[in-house]
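One protein chain omitted, others in place.
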Amino acid sequence: MQCLVHRIPMRHPADTGGLLRLIDGGTVAAGEIVAILGKTEGNGCVNDFTRAYATAAFAGAVAPRLGIAAEAVPARIALVMSGGTEGALSPHCLVFGVRDGGAPVAAKALAIGTAATRAFKPEEIGRLPQIEATAAAVRDALAAASIEDADVHWVQIKCPLLTSERIGEAAARGFDTATEDTYASMGLSRGASALGVALALGEVERSALSDRAVGRNLGLWSGRASTSAGIELMHNEIVVLGNSRDWAGDLVIAHDVMADAIDLPALKRVLQTLGLATPGQLDAPAAARVVAVLAKAEAARSGVIRGQRHIMNDDSDIHASRHARAVVGGVLAGTIGRTDLFVSGGAEHQGPDGGGPLAVIARRPG
Amino acid sequence: MQCLVHRIPMRHPADTGGLLRLIDGGTVAAGEIVAILGKTEGNGCVNDFTRAYATAAFAGAVAPRLGIAAEAVPARIALVMSGGTEGALSPHCLVFGVRDGGAPVAAKALAIGTAATRAFKPEEIGRLPQIEATAAAVRDALAAASIEDADVHWVQIKCPLLTSERIGEAAARGFDTATEDTYASMGLSRGASALGVALALGEVERSALSDRAVGRNLGLWSGRASTSAGIELMHNEIVVLGNSRDWAGDLVIAHDVMADAIDLPALKRVLQTLGLATPGQLDAPAAARVVAVLAKAEAARSGVIRGQRHIMNDDSDIHASRHARAVVGGVLAGTIGRTDLFVSGGAEHQGPDGGGPLAVIARRPG
Amino acid sequence: MQCLVHRIPMRHPADTGGLLRLIDGGTVAAGEIVAILGKTEGNGCVNDFTRAYATAAFAGAVAPRLGIAAEAVPARIALVMSGGTEGALSPHCLVFGVRDGGAPVAAKALAIGTAATRAFKPEEIGRLPQIEATAAAVRDALAAASIEDADVHWVQIKCPLLTSERIGEAAARGFDTATEDTYASMGLSRGASALGVALALGEVERSALSDRAVGRNLGLWSGRASTSAGIELMHNEIVVLGNSRDWAGDLVIAHDVMADAIDLPALKRVLQTLGLATPGQLDAPAAARVVAVLAKAEAARSGVIRGQRHIMNDDSDIHASRHARAVVGGVLAGTIGRTDLFVSGGAEHQGPDGGGPLAVIARRPG
Partner (left out) sequence: MQCLVHRIPMRHPADTGGLLRLIDGGTVAAGEIVAILGKTEGNGCVNDFTRAYATAAFAGAVAPRLGIAAEAVPARIALVMSGGTEGALSPHCLVFGVRDGGAPVAAKALAIGTAATRAFKPEEIGRLPQIEATAAAVRDALAAASIEDADVHWVQIKCPLLTSERIGEAAARGFDTATEDTYASMGLSRGASALGVALALGEVERSALSDRAVGRNLGLWSGRASTSAGIELMHNEIVVLGNSRDWAGDLVIAHDVMADAIDLPALKRVLQTLGLATPGQLDAPAAARVVAVLAKAEAARSGVIRGQRHIMNDDSDIHASRHARAVVGGVLAGTIGRTDLFVSGGAEHQGPDGGGPLAVIARRPG
């Protein structure tokens, strides 16, 4: 098998034109597509409807080409939309496909696997049951994709959140939820999902985990998880990316962890691993080999970056996650030399406080 | 003479504590100070009162140490406050002083000069009279500071804007103004001031200049001007920074022009000039030699960066200049390794569309 | 004929549930619907994608019930989405239908008519050709609906805007456009459309109109126009609402003009006309008779309301139109006693500076 990756610019959140040109032009078959990661231009916060708009548009565009109803598409293709293209970030989507065959390669090649947990009860979200079910599903996805633990470089998860209705339903049954604040539930669900990845990959000890640790013990984190919460599901959807000897093709992925928002050396290490070392910005041939850049961004709760105050958490006009995406986008774009980077916010238990995981998918040198 | 530069973190817009510790601790005498450039944490747009708040606080703090009234301080010290510390940017100020004597050096050393134009009439703002008066004043400042044209690296200007009252006063005398939109007048005044610098430094031909070119002919620009508009003055205040054989000390300045918001190579060239070349982020000894980083940022009117769409100009929630400062701050901080960078917005005729001038002041290697 | 009006709350921009319950429950036939006016919860400015999202959702929901493709729906049903539910305003839509028959009434009853202009060339937008074509189409719609000029109370128009592509296309043919600023083109198109209504209804003299008057001569305005610009069309779509002896049913409409943002007396006059006079807030029986409230809101360019400064135009964090909708919503809701009011922004040539037209549709007392 071979993992295909196509990066497509989007002119607006419902712009499926590029994807349809890929399919209708014969580059990718609709049935080969297993995941679409979109970076849409909303605020990335509670009232960001560009995510749902994009999801509806992509499902509607692909459905007739799969011969199924639009409602049935999400069960076939993981549709993960991440809002927020602050600063120089450019709206785009990454289309992942799986094709049988492909040129056998000596080295390990990019591999992809997907899985899903059971649906959670509201009282399980942001707590141990979500952590453990996520860990099990991550292991399933890895096994199915023949990726070994050490070769996992990115685990993208879409997870549920609490609404007033869901909280009320649990209360009616006599259960309390991890929080009564629906916005806070997004962070707890992202955090528990990330801890599930960390548990599956051996990044944290099972004994260190508890309901109370979620959102509080910032020392526990995964260096490969990237999670986002959405209202439209009650289970966790998982996409794992890694390298495997069982896969073919000329793509390969590497990752590292940014220690803070300006940790350029982390990117340098990833590029070095991929044979893309450069003293400054990638030149055109090197840049052409970069197929996707994925990163998490967040404002350090400490309020400082290397001892100097930042104002992201105190700005009541612009949400901290919007500031964070803009600056991390700048750090990465300066070296990568392009702006269609998949930088998403909300990095609870995904890397250390103020930092986050970072991965690059690149074409092997010819 | 010797030019002193101190970079001081600010805990809030009126935080003069660091400056007073410098003065009261004997590091700098109040009478030596010639300019204070502050980066405050407002929105940097029309209703950013952090600039005026900081100006009032600094004038009030220095006044008793100069033995003059607070109102008299701005005539003695250029107080230039620039709003906006989006992303990772850290609120701080740069205190420039001039001290007699200092160790003679073989090479050219950092030099500073200040000047002011006459007060403008409202109908002159954003037009040729402002351009020409600015050019003359820049030449005066250079002569006074013994800086040759080729050694000028940064010209910071504070310029006036139009208010409804000022527009009405001109109309009552039978004159129209360059615009009736007070917000637009900020850009025209910044642009005319930058063209004045370009004219003084030979970056544009006099014959290419006209009232109509201001704000329209983006091909005309200075690579060394940094201008900001404020309501509190009707003339242009000018601070020139360059290197001169007539000055002493171990500081030196270099500049280049960013071609777009992610032009990291421009920074690399500046660092190379200063002997701070590095394959990635500056290490601690190198970072310690960087005394100040100054840059202009703006969103490309073209709507694209290297062919990829950015959303800065279409975002009705966050002003484009706020996006631009955040991303340029990220590009620079990734390599400099610190976040107290003086990145300001509104780069009309300051560098090409979407780019802007960039300068670094550094200590010479020991 | 009888004009049906249903007001439906919306839980999110794509919430078509209420409409489908109306149709599937037999209250309204899909084929009877002629217009849907939606108030969605975006920012109402450039990057408000809730409008397009709602339009796509409503077209998609109605299409199978009409037996046509979603793309064909807008030619059958005027879909006018207005963004911005600031303050207490509640997201909702107004569904207008036409049904044959209906109880004959002695008084005039609510009547509705629709029309469309030809497609405009880019260079016609915001200028006399748009004004004149709009005026002609308004007259067509009135004739078709048997509404006399004096009985017109609201003219809702959806009009085009300029994009960079459209400006370039005109330039390639040797024509300039009314503006090169795409955001400004929204206001000019809304203004020219409103002047078209004013011309059709005799509110302004033809001789007073010119290309230059659009956006500048604020003394020219319609007291019955409500216009909004959208990217998805190149012609003007028109919905006229009035009272007519040729129509049946128990609904009636009245209007007045708010002189400024806090002109409560204008609302009092409208309610009085409808027999809904009240010393304070409408009581429950009276409120139940109010079927729809439509109003335009804008920030006075003068910067004052009754001599007192407002800050709407100087706020670089919140767009002036967002402030304006919130306050007008409060003025109206205080008396109407409910918050699902169709308050939209951008009132160029729609009422005097800082004010705007206001209409109420109510059920006649039993």
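A, B and C are the chain letters, set down in written order, and residue numbers restart from 1 in every chain.
The rule we apply is simple: a contact is a pair of C-beta atoms (placed from the backbone, for glycine too) under 8 Å apart; a residue touches a chain by one contact, two chains touch by 3 or more.
What you see is a predicted model; the values in this text were computed from it and never measured.
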Touch with the omitted chain, as defined above, among B:G42, B:G84, B:G126 or B:G337: B:G42
Identified contact with the non-displayed chain, of C:T273, C:S302 or C:T335: C:T335
Contact residue for the chain not shown (choose from C:R166, C:H323 or C:H349): C:H323
Option touching the unshown chain, where C:V105, C:A136, C:A184 or C:I262 are the choices: C:I262
Residue ranges of subunit A at the interface with the undisplayed chain: 43, 45-48, 164, 303, 311, 314-317, 319
Absent-chain interface as seen on subunit C, which is shown: 9, 11, 41, 43, 85-92, 261-262, 264-265, 268, 279-281, 305-306, 308-312, 314-315, 317-318, 322-324, 326-335, 337-340
Where the unshown chain meets subunit B, residue by residue: 12-14, 41-42, 47, 49-50, 52-53, 56-57, 60, 317
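Simple rule for what comes next: only the chains that are shown with their structure count from here on.
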Same vs different contact residues, subunit A with subunit B, by half of numbers used: same
Contacts with 2+ other chains: residues of subunit A: 41, 317
